[in-house]
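Other chains dropped; remaining ones untouched in position.
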Amino acid sequence: MFSVSEEPLEDLDLQGPLLNREAGGCVEFSGRVRDFNQGKTVSSLEYQVYAGLADKEGNLILKEAREKFDILEARCVHRSGHLKIGEMAVWVGVVAVHRAEAFSACQYIMDELKHRLPIWKKEHYADGDSGWIRSHTPPLKAGGDLAFS
Amino acid sequence: MRADQKTVSLLYFAVLREQRGLNAETRTTSVSTAGALYEDLKRDCGFTLSRDDLRVSVNGAFVDFEQPIADGDEIVFLPPVAGG
């Protein structure tokens, strides 16, 4: 239910596989490339993905969400490659009978994947400069806790 | 090949890929842990990130830097992530 796509997410039927006759409510999150970040004008964004580990970690996050929240199903697709401004970079969808659970689960999934998926993004700026974006959270020391932070 | 030598695969991402100039390579080493291997790479390849900035995965699972490494392992040192 987690996957990485080199094709534009706009071309995929994202919500379709989640819908079934039981599902009363669907909460979705979509993140798009912004044209401005931390004071600089962004012209494009490049995503690198360690696909093998991303699939494993992404599916683990979705499994955690299904265990923690009373939901019917959850799905996430993350884009890889070079994205233009306005293109969708990530999509998360959750269906549930009770909408409060769907909201909580969708937010949990987004929070976790931001910190745990082995995905890196490089912003290319209008002035020709570029830089790798660091997560706001410093990485955990390696040790007993294997969650990527 | 000496008895303590092993050949491992390395994948590089983000700033490490740029500093190494390669997506992947194989390397023969006699060190015994992932942490010691990174110290060698840092010295040889001019990596600027310290071990504290990184996580390490061996064969697709996050592990401790003290994890012993074995011949044939796929090892990835992961810079801070920023998905989404």
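Letters A and B mark the chains as written, and numbering starts fresh at 1 in each.
By our rule, a residue touches a chain if its C-beta (ideal position, glycine included) is under 8 Å from a C-beta of that chain, and two chains touch if they have at least 3 such contacts.
Just so it is clear, the model here is predicted, and its values are computed rather than measured.
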What is the chain count formula for the full complex in this file, using the labels shown?
A x2, B x2
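Quick note on the criterion: only the chains that are shown with their structure count from here on.
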Could you put a whole-Å number on the gap between the CA centroids of chain A and chain B?
26
Taking the complex as given, what residues does chain B use to touch chain A?
11, 13-15, 17, 52-57, 60-65, 76, 78-84
In the complex, go through chain A and note every residue touching chain B.
31, 47-48, 50, 52-53, 56, 78, 89-90, 110, 113-122, 132-135, 138-143, 146-148
